[in-house]
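For reference, the structure discussed in these notes is given below.
Shown here is a partial selection of chains from the complex, left in place.
We just call them A, B, C and D in the order they show up, numbering each chain from 1.
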Amino acid sequence: MSFLRISNLYKKIGNNEVLKDINVEMEKGDFLVLVGPSGCGKSTLLNAIAGLMPPTSGEIVLDGQVINDLHPSKRDIAMVFQSYALYPNMTVEENIGFALEMRGVGKAERAEAVKNVAGTLQIEHLLNRRPSQLSGGQRQRVAMGRALVRQPRVFLFDEPLSNLDAKLRVEMRAEIKSLHHNTDATIIYVTHDQIEAMTLATKIVVLKDGGIQQVGTPSEIYNRPANLFVADFMGSPAMNMLKGRTVADHGVRQIALFGGKVNVAMPSSVTTDVPDGREVILGLRPEGITDEGMVDPTAHAIAKVEADVSLVEPTGSDTFVTARLAGETFTGRVRADVAIAPKQRFTFVFNLDKAVVFDPSTTRRLA
Amino acid sequence: QESVEVLHWWTSGGEAAALNVLKENLQKQGIGWQDMPVAGGSGVQAMTALRARVTSGDPPTAVQMLGFDIKDWAEMGVVGNLNDLATEQGWDKVIPAALQEFSKFDGDWIAAPVNVHSTNWLWLNKAALDKAGGEPPKNMDELFALLDKFKEQGITPLAHGGQPWQDGTLWESVVLSVGGMDFYKKAVIDADAEALSSDTMRQVFDNMSRLREYFDANFSGRDWNLSTALVIEGQAGAQQMGDWSKGEWLRAEKKPGEDFVCIRFPGTQGSVLFNSDQFVMFDVGEDKRNAQLKMAAAVEDPAFQIAFNTVKGSVPARTDVPDTEFDDCGKKGMKDLAEAAASGNLAGSLAHGHAQPSSVKEAVFDVVTQHLNGQITTDQALERLPQAVAAAQ
Amino acid sequence: MTTIEPVPYVTPERPRRRLAERLGAALPKIVLAPSFAISLIFVYGFILWTVYLSFTRSRILPVYDLVGFDAYYRLWSQPNWYMAIKNLAIFGVLYISLCIAIGLFIAILMDQRIRAEGVLRPIFLYPMALSFVVTGTAWKWFLNPGLGLEKTMHNLGWESFKFDWLINTDMAIYTIVIAGVWQASGFIMAMFLAGLRGIDGEIIKAAQIDGAPTLAIYRRIIIPMLRPVFLSAVIVLAHMAIKSYDLVIALTGGGPGNATELPSTFMYSYTFTRSQMAVGSASAVMMLMGITAIIVPYLYSELREKRT
Amino acid sequence: MSAASDSVSAGSARTARIVIYTLLIVLAAVYLLPLYVMLTTSFKSLAEIRGGDMLALPRDPSWAAWTKAWGDACIGVTCEGIKGYFWNSIKMVVPAVAISTVLGALNGYVLTKWRFPGHKIVFGLMLFACFIPFQAVLIPMARVLGIFGLANSTSGLVFVHVVYGLGFTTLFFRNYYEAFPDELIKAAMIDGAGFFKIFWRILLPSSGPIIVVTVIYQFTNIWNDFLFGVSFSSGSESPMTVALNNLVSSSTGVKEYNVDMAAAVFAALPTLFVYIVAGRYFVRGLMAGAVKG
């Protein structure tokens, strides 16, 4: 039996069905990441698990116990909020120790526990400050400390890094990751940054409009997205979606792209047979479209496509190149050193091992 | 159009109606009337407003005023002069000297007296009095005896309103009763320190303490007219109050002699403590002077004096007004006044600003009120009274 | 925003600017100038004038010959003045603390997603809207043992009920407190309600998850977070307490005896009814000094640290 | 913010609710008592008032006191009730509130968005105006009004109320504008708007909540003022409170408590109206800045 099971959860706020038929299971030590666009219900789900918003129907079972009606303070769940929600009138030490105090833990024991956690998070020197005297990253750590000190059964994180700048975010991400490794905590984590989702999760749940789109490991979500929404949502720059039509060339199933200008092999991700002449959408991530010097030597199926460059975005480490062909635009990722400029013609290599195919009518991926 | 601006605190229905007589009289002469009523605490607010008006350099034409306030203002050199009119109309002869004391400053007429109130009255419910023997008390002892009888009847013996000026009004009547007019003059008018701490004064305060026993529980802060109402309705036997109290009786359609009895406060028959409302004429520009004089003349017009005072409960400021229009109490008041004036037993009321300037008056109130409310003992009161009076002078 | 020194957003004038531009740059100051001048004259000018008067022997109207500290000697030899100060201390402390306690209490109740909030709010606020010239009489009756609460209780059969504070010299000041609290606590309630509404909901959630019961959440988290509101409330109430005048006049007129004399009534009566303007001015000066002692530290802390 | 989580289990939540509502209703009743007394009294006859129970409902309710208070009661020698004074007060309150609010807004604007060295001192000095006891300024003010020729006029009263209201209005607007983003001012400057344009087009349209607070505060204070009214106005020019006082507190005349109470309720109507209508915005406005320490 799984450690946390959410079954058939619905949540209505007013007339608004904010969560619809949510079913999620997770094991002890799992790191589950909830992603989805703004307003899709991520925070609501977290709140429901924490007991801050009772579900309309459905069941939440933690460690074999139905906790639907348990008061938040009795669930033994810790939560880190996007705004950190530090108590402004207390010092860092008091903030971290508050939950223990509420549980009646003695002063000395509390101080000990706080000290330990502060040590882990390297904020011992801040213990006497107030939240207003801390930087964003420090606040984040205090918020985390507040959760950690309790050693709860489940951690909930609601976009804890979204207030930080890019550099700090990267650092804190690594810290959370190693925290998970070291303590083997059970974590549910909300974000709408897909890099965060990919790097942290053992399991990702993609939500949209209150419903689950896909549940899977990061690699499943990234490489085998269940539908166009998931494919588009995960990854930046977004996956290229190219209109195509299945054709058979000498009995080999192919896809005609760019209005027939280019035919590529049916990607290996499609194992079922697709009849000829079907409209499909070929999805290929930017890193699957490279310059010739950069082609993955292990790739099985590649295709060369010549196209007009319309935008070049060097990021330093790589260069993203957007090009047009037959009215369709796609973005590839080429080496930073490649000399390339807008309006130039350039030969791209499509790595079809990485491509996926969608049915445009159902938007589902063909497998 | 010429007009007068009149600052006064006669705002209640009866008073205003009385004042209307004056207004209409002036209007017949083509003089307009700008009313400036400021009610509250016997002119406290009015004097504040007056200060503001005078300071701003735009005093009203005439201001209702009492006793020493008149002197104070006259001293500031902001009042007008009515000598010509007074001479022409012979005010010197018809207005009692005790009033002239306040109407004149440095020998010049500055104010037109409207009325004479007197404060040493006791108002009795006739039914209750009859039940208690029907004999009005003539001295303090008889008063206490009567009050005891009222007590036996199960009514409040003495209706009193616990406000400083009411306490003071009661006090001055007791002073007059206990010490007589000479003592009153010495202690109150002359503010003689010895008299103020004398044994007689001790008796006064002792009597006050005794009277306190006859109040009901709710006297504190009660308006005087509510106390009067208690007597009218027979819930209380008597009230010590000035003659304005009669207005309440009349309003309740009670008749003097039938429903109520008006007597001088026991032990004070023959003496009168008075206060006189006067219209002080301020120093206004020449353009307003004519109207001002016309108003002064109208105030002293016997017809107005009768019309006003019958309503107000007071008696005319002029001694040459016939008493035919007045009721029994009014007639008694006029007779008492004439006698007292003749015998030199007419003195200004302290509680109403005719014995001492307001600073002294308030200082006395402080002591009397605190004593009456049990905040200080009689000994302390006797010690404090001369001190407070001295400090305020 | 950090605590940063303010900077004029307009460039300071430089000599080569044209007149019109220089005028434009001075515009803000020109706009502020009348108000500032008004304050200087009508607040500080008048304060100086009052201070001056307190050294004269002004009685009914101001006179301007200096006589030294005479008025202050008189002031400090008045038992009334000591009574006024003592009463202000009692009144001030009780008034401020009760207004805050009751205001906060009602605000907390009102904050529990009350459906009838729209009806209740004006009920608690309306006393502030009425002048004591208006409500004084009603209060006087209500507190009067022969007319009000006590009589009603007697009529209802509770014969032993006693409520005679209004006429009891030792207790009368507390009736002033009651009426004052009735008047101002609604306003304070509104201030606290606004403060409560401004608290981030996530903090409350965090505290719930931390296992704090509702009472502890209020005691440990919410109320400490309302500190700025407390400060504002104390200032608002302190100045109302010091200025309280209508309240006393309408309710007790300073009595019984001088049991409810306050510095404000003292000053008024000495200046206007007792014709001792110099003593009145001296008491005004003392009051101003008291106010300054409260306000200046507040202003200082308020203006020094600029939070946003 | 609301600490009442809807997650508390149903039973205890219901009891809690019942307790809260009971408390609120009891408190509301207590707060309403004086108003209740005023209202019931105004419908009673004088005899009933003298003899009866203050808290009892009128035995024989009548509007007589109301019509008298409004149209017939005597204030001084004129017996036209308080209706005329009502209008006087309006004439005084409207311009005084408007002017002090506009000036306060401008001051707040300058003190937060056009700072100059010493702006804090200027503000501190202006704020002190809120705290001076008004009794102390009556006499010099009268003199000044006399010099300006404003003595004894509605304009004079308006002036006085503006002068002593400025501290508060400035405080309210300053605290509010303090939180108003500077960037908007910068943007408007770059867009070419001048001092007044920025105020008029950018700041003022966003000042709704604080204007409500200021107007309510000023309106109540000025409407209810008695001291200035009695000192700087006279007769038929007097504001409502002075007329009411003349009606209520005559010292040696007969007291018609029912008429007094009816008049008092009339006098309170505008402020009551303002509080009931704008109460919600009042709390919002306080939230939006006036409360901040």
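As a working rule, a contact is a pair of C-beta atoms (placed from the backbone, for glycine too) under 8 Å apart; a residue touches a chain by one contact, two chains touch by 3 or more.
Not measured: the values here are computed from a predicted model.
Only one copy of each distinct protein chain is drawn here, although the full complex in this structure file has the stoichiometry A x2, B x1, C x1, D x1.
The working rule: only the chains that are shown with their structure count from here on.
Seen from the Cα centre of subunit B, the chain whose own Cα centre is farthest off is A. Rounded to a whole number, the gap between the C-alpha centres of subunit A and subunit C is 56 angstrom.
Mean C-alpha positions place subunit B and subunit C at a centre distance of 38 Å. Multi-chain contact residues of subunit A (touching two or more other chains) are listed as 51-52, 71-72. Residue positions of subunit D touching 2 or more other chains, listed in rising order: 5, 138-139, 141, 245, 248. Against subunit D, the residues of subunit C that register as touching in their complex are 6-10, 24, 27-29, 31-32, 34-36, 38-47, 49-50, 61-62, 106, 109-114, 116, 118, 120-131, 133-135, 137-139, 141-142, 147-148, 151-152, 155, 182, 186, 190-191, 193-201, 204-205, 208, 214, 217-218, 222, 227-229, 231-232, 239, 242-243, 245-246, 264, 267-268, 271-272, 277, 280-281, 284, 287-288, 291, 295, 299, 302-303, 306-308. Partner subunit A is touched in their complex by these residues of subunit C: 200, 202-203, 205-213, 216, 220-221, 224-225, 227. Contacts from subunit D toward subunit C in the complex involve residues 1-5, 17, 20-21, 23-24, 27-28, 30-35, 37-38, 41, 53-55, 103, 106-107, 110-111, 113-116, 119-120, 122-141, 144, 163-164, 166-167, 170, 178-179, 182, 185-186, 189, 194-195, 220, 223-227, 241, 244-245, 248, 257, 260-261, 264-265, 267-268, 271-272, 274-276, 279-280, 282-284, 286-287, 290-293.
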